[in-house]
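All protein chains but one are shown at their positions in the complex.
Up next, chain A:
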Amino acid sequence: MPFKSANGTAANKFARAGYNTIVKRNSIFLTTIFVSAFAVEMAFDTISDRIWDNINKGRQWKDIAAKYSDE
């Protein structure tokens, strides 16, 4: 089977565009890394909190506080 280059495919063009916009300049690459780290942290915290609240629905103080607080 002869080797067939995939350099012209759409996925490859997309990868080249991504490389040129994000990786080529180191400043942009590093900024992207740090920004995405914060984004990942926020997303992880939000989603894990939501899952926890969902599992413990009706059992946490914030769910039952209205029954005991006058204000």
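Just so it is clear, a contact is a pair of C-beta atoms (placed from the backbone, for glycine too) under 8 Å apart; a residue touches a chain by one contact, two chains touch by 3 or more; residues count from 1.
In the analysis below, contacts and distances are computed from a predicted model.
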* Asked: Which of "Cytochrome b-c1 complex subunit Rieske, mitochondrial", "NEDD8-activating enzyme E1 catalytic subunit", "Trafficking protein particle complex subunit BET3" or "WD40-repeat-containing domain protein" is the UniProt protein name of the chain not shown?
  -> "Cytochrome b-c1 complex subunit Rieske, mitochondrial"
* To do: Write the list of chain A residues that the hidden chain touches.
  => 1-9, 11-13, 15-16, 18-19, 22-23, 29, 32-34, 36-37, 40-41
